[in-house]
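Remarks on the structure that follows.
Heads up, one of the protein chains got dropped from this complex, but the rest are sitting where they should.
Which chain is which? They are A, B and C, in the order written, and residues in each are numbered from 1.
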Amino acid sequence: MATTPSAEPKTNHIGLSVLDYKGGKTTLCAGCGHNAISERIIEAMYDMGVKPERVVKLSGIGCSSKSPAYFMNRSHSFNSVHGRMPSVASGALLANRNLIALGVSGDGDTASIGIGQFVHLMRRNLPLIYIIEDNGVYGLTKGQFSATADLGSKLKSGVINDLPPIDTCGLAIELGATFVGRSFSGDKRQLSTMLKAAIAHHGTVMLDVVSPCVTFNDHEGSTKSYKYVKDHDEALQELSFVPHFEEIDVEYDPGTTANVTMHDGSSLRLRKLEEDYDPTDRIAAMTRLSEAHDKGEVLTGVFYVNTKAPSFLEMLNMVDQPLATLPESMTRPGREALEAAMEELR
Amino acid sequence: MATTPSAEPKTNHIGLSVLDYKGGKTTLCAGCGHNAISERIIEAMYDMGVKPERVVKLSGIGCSSKSPAYFMNRSHSFNSVHGRMPSVASGALLANRNLIALGVSGDGDTASIGIGQFVHLMRRNLPLIYIIEDNGVYGLTKGQFSATADLGSKLKSGVINDLPPIDTCGLAIELGATFVGRSFSGDKRQLSTMLKAAIAHHGTVMLDVVSPCVTFNDHEGSTKSYKYVKDHDEALQELSFVPHFEEIDVEYDPGTTANVTMHDGSSLRLRKLEEDYDPTDRIAAMTRLSEAHDKGEVLTGVFYVNTKAPSFLEMLNMVDQPLATLPESMTRPGREALEAAMEELR
Amino acid sequence: MATTDVAPQGAGGQLGRKRIVNDMSIQVATVNGSGSQSSNTVLLRAIFQMGVPISGKNLFPSNIAGLPTWYTIRANKEGYIGRKKEIDFLVAMNAETAQDDVMSLDPGASVLYDEPLALDKLRNDLIFYSVPYDKIVATVCPEAKLRKLVKNMVYVGVVAGLLEIEMGEVERAIRKQFAKKVKAANLNLAAAQAGFDYAKASLQKRGAFYIERMDKTAGKIIIDGNSAAALGCMFAGCTVVTWYPITPSSSLVETMIEYMKEYRIGPDGKATFAIVQAEDELAAIGMVIGAGWAGARSMTATAGPGISLMSEFSGLAYYAEIPGVIWDIQRVGPSTGLPTRTSQGDILSTAFLSHGDTKHIMLIPSSVAECFSMASDAFNLAEQFQTLVFVMSDLDLGMNNWMSDPFEYPTTPIKRGKVLTKEELDKLGGFARYKDLDGDGVGYRTLPGTDHPAAAYFTRGSGHNDKSNYSERPDDYENNMERLNRKFETARSFVPRPEILKGANAKIGIIAYGTSHWGIIESRDQLRTEYAIETDYLRLRAYPFTREVHEFIEHHDRVYVVEQNRDAQMLSLLKLDLKPELTTRLRSISHLDGLPLDARSVTDELSTMEGK
Partner (left out) sequence: MATTDVAPQGAGGQLGRKRIVNDMSIQVATVNGSGSQSSNTVLLRAIFQMGVPISGKNLFPSNIAGLPTWYTIRANKEGYIGRKKEIDFLVAMNAETAQDDVMSLDPGASVLYDEPLALDKLRNDLIFYSVPYDKIVATVCPEAKLRKLVKNMVYVGVVAGLLEIEMGEVERAIRKQFAKKVKAANLNLAAAQAGFDYAKASLQKRGAFYIERMDKTAGKIIIDGNSAAALGCMFAGCTVVTWYPITPSSSLVETMIEYMKEYRIGPDGKATFAIVQAEDELAAIGMVIGAGWAGARSMTATAGPGISLMSEFSGLAYYAEIPGVIWDIQRVGPSTGLPTRTSQGDILSTAFLSHGDTKHIMLIPSSVAECFSMASDAFNLAEQFQTLVFVMSDLDLGMNNWMSDPFEYPTTPIKRGKVLTKEELDKLGGFARYKDLDGDGVGYRTLPGTDHPAAAYFTRGSGHNDKSNYSERPDDYENNMERLNRKFETARSFVPRPEILKGANAKIGIIAYGTSHWGIIESRDQLRTEYAIETDYLRLRAYPFTREVHEFIEHHDRVYVVEQNRDAQMLSLLKLDLKPELTTRLRSISHLDGLPLDARSVTDELSTMEGK
């Protein structure tokens, strides 16, 4: 953004300063990937000019699930129970369709105990940004393998994981999520861009963000360590994002760059690093992910975007106002209604 | 099988008659697909000469989950709780690795409440035959949609399903199951053959068997009705099976037919009805399933077989005898062991 | 000729003489899935329309078709609508159970059976009527494939003929039953008429039972408890419903969907509600909690197994203080138990549902009218106390047909509890979510989306202080837990008070709740008339217990707690709540067979315990 030398603090287009997006002091380990993700979230929300009061932060249980306490104090937040945040988030959105819902989970919270609710959340295409802070272990319980741990990955104790990982991105696409990507807590640019696009999307956004656990899974032999991810990171595209409220638009070459127009009019630009990868082709996306899996790549980028599918809230055909605050006149039918119902039963 | 005119009842190669495989009288509706599946199971177990005492039948809750009471009374059976049969089956196999485990579930029991345990079961490749008796509705609770109901499918009440179905086969393959197929309760030949191959396989077999609910989901507008399935059935291969104990082998043309040698030496023959479909290619299988889904086909056949992957029980490196019946001498270490442990703590 | 010539012996003989009017129970034994349900409803309504108090109870198997089902209609001029054990008039349509059904009758009872069953050979102390259904049906129903269904309407006609139920009312009932389907209505009417004519022409009425027109049902309605609850929730302003099907609760939400579509969709065609079928009960309650947190009036309906699955989330709602309404339509447990039988077996485990120190408010309806009214109470209490409220109905109440006065329109406006708006925050500047400003243990909350920079707070199931900040401090934890206790104590004086019925200066008290009520009121009369035992009766309507409950026990020497479970669950809750010296007065009468409680069982047991 253009910086004009001035006294008063820099503000975004709704006039808030970045401080209005800050959270409490983190109690996570120094260097934990989760902290970096919190910073990216603050950045993206600030840049997009999202009103904090419209945002709800939801999480399950885990180090990752604690992180909502460390950003955006001006947003309501619900740190619920382990693995069941999707249902709580769903309920909140049913009650108030105008909320911007951000779900933060961990790989254990999502792929182990939480996989059931995750599957059904993805099916419903509920407008929610679902972030998995993925470190392959249960950080808060001191480093046991989670269901995203790669085959052959090694714990400090020497224990080797002998079960295949669940690819949450492949699963999300297979099940109906409409914006699916993977990034890395250490990749500021890619992650911020993805988050901004996520905010612009209406529907379920599923982002698997590899986020190393420095205390329990950042060692030699781990496939979720900073080093391993840096070495195996395979970016599918180079991302850029042009928010709807920015006049000046940037040129791009349709040949090498795919342009996706988001619901709010913003554009997500994906400069292809791989020949003819089409992020709107579901089958191609899943195929590419399976390949990556077989090759042992940490494939990052936006794998799939579908801006056409209706969101769950649209299907429910609700009134525009939030159900939460409807007046009694709209939620309690009149006496004649009761009388009619009684008459039918006589 | 060759029939020799004789007085005493026909028996299989372990000398049992088909009556030794029968169950109690069904309490399911006349014409329910589930009853046909029970008959196929009896057939396959009889033909394969499986000792009923070695079999355990496990199920969740539902009309489908009741069906184990209607076949093989000489096998132990456990009708557990709704959607959690996989964990009970897993426990039983941990206790006794020599059991032949047959899990019977429904689409609601599996894809709705049970999807979490289903996902993790598939990951582990536990040696279990998992059958989904799939009618797209909750039969036992009178016909609400389950998570395998197709988009646009209509209930008698006129309610239309607006959520995408979960393709349990695609999911199973994605997650690591090693024998995955789909059949139809009305297709005797295909289903029996698949079941025999399933019995010969060591690892997780996941069979999604479309099994119409005549009472709640067999009407015009249902995509799980007898008529709809017959009209849209798209068989991937023509299956035949040669059990290991049969001397005379049948010729086959490797060009048109794929031969899979099962763990017990039996062979599964798949005469390709589709050019170069390779049932050992995971990615191809998933791609083909997604296509079928987009085309609205009811694709049947053996989608994926992998006879190489180790089963969960092998990974655990247990003694050969069942843990359940190990003598005290093997399960309680001696006094010297306790003394050693104590010494370390002094 | 069609009637047997066996002259009924014993009781039967005498019965022949006296006339028993508007006091009988008719049982129809058939198989489920045979469509007998509409015939039974027609029979029930016809009697009801003649002004005779009735109740109908369906005893059905836990499968979909082909197993034995019994439907019992009780007509009683006194207005007793609880279950009656003895069957006076059996309609035996099910070959499989006919023998047992006949053998279990008391002498003098009447049996209507399908000719080929030849049941009259079984006993000689009953009155038998044989009916050639197939012949009769054939005459009225040319289409062979429809006959199976219509056959059931024939017995309605025969019964009407024998008991002197007016055909005009039978016709009205049929027209109502098949509302728009005129052809079906006509066909069924013809069948009923044929049965009626057959009875008049070829059956010689014996036995003492008659239905006569009276005036005790004018203006009344017939409805099942689940439908009543559905209506109640709609008028309570419920906005979010999440559910997972389970017998016997499914019909609550399914009926609610119908009502909401009819009365809660605006002129613009937009819904003022969301009803979502969740993937299981964990998700259902998770959604209820998420919605309640965000300000909706949210609810779910389930049964025992669902309640167990909701344990963890219930503890979260208790500790994070989130409103929500859970309907538990109790069925027989443990585990899957008997899904189609009634019980009061979830009382104790629900009161303390979830680990740690947790307690929950429970409301307990006894009638369809209370299913309706307590729905409003439940939502109001849930939001006033920012906690879950469990409404403990049961299968007997929820799925059976009950006669009732029409429901009264809610008299009080919807109470949303302590919710701070933007405007209030402007004045206050800020707030502390869990601070007990009013001394009632209840804090103030804000709804997500409230447009004020100080509106947000952090909700969590982990330790927290007044400001809802994370805290592991022993004093914060202890203070918070004590406040939660205070809140629960406050609730005592806000939950529905018990109903108390007095006898003539009785020393003996009876405490019961839910559907046991109907057996109790009848039993009290039996105790008075047959044993000269006067009783006072307190009907519990909620947990925690109000002052009146303690007083009632204080004022009686012996108090019989009657309930439908094995472990005297409500008596247990009373024991825990009472002054220890009062607990000596409690006696337990528990009923455990999964059938609705009948007066006779209570009378027998209580009189015996009283040494009579």
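Quick note on the criterion: a residue touches a chain if its C-beta (ideal position, glycine included) is under 8 Å from a C-beta of that chain, and two chains touch if they have at least 3 such contacts.
Remember, predicted model here, so these are calculated numbers, not experimental data.
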Partners of the unshown chain among those that are drawn: A, B, C
Sole residue of B:V81, B:A198 or B:V305 that reaches the chain not shown, by the stated touch rule: B:V81
Interface residues of chain A (partner: the chain not displayed): 27-30, 61, 63, 66, 81-83, 112-113, 115, 138-142, 144-145, 147, 215
Missing-chain contacts mapped onto chain B: 20, 24, 51-54, 56, 58, 68-69, 73-81, 84, 86-96, 98-99, 116-117, 119-120, 316-320, 322-326, 328, 330-333, 335, 337-338, 341-342, 345-346
Where the unshown chain meets chain C, residue by residue: 61-62, 304-305, 307-309, 311-312, 314-316, 318-320, 332-341, 343, 345-346, 348-350, 352-359, 460-463, 472, 474-475, 477-478, 481-482, 485, 565-567, 569, 572, 575-576, 580-581, 583-584, 586, 592-595
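As a convention for this text, only the chains that are shown with their structure count from here on.
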Gap in Å, rounded to a whole number, between the CA centres of chain C and chain A: 45
Whole-Å gap separating chain A and chain B, where each centre is the average of the chain's CA atoms: 35
Where chain B touches two or more other chains at once, by residue number: 112-113, 115, 147
Set of chain C residues in contact with two or more other chains: 279-280
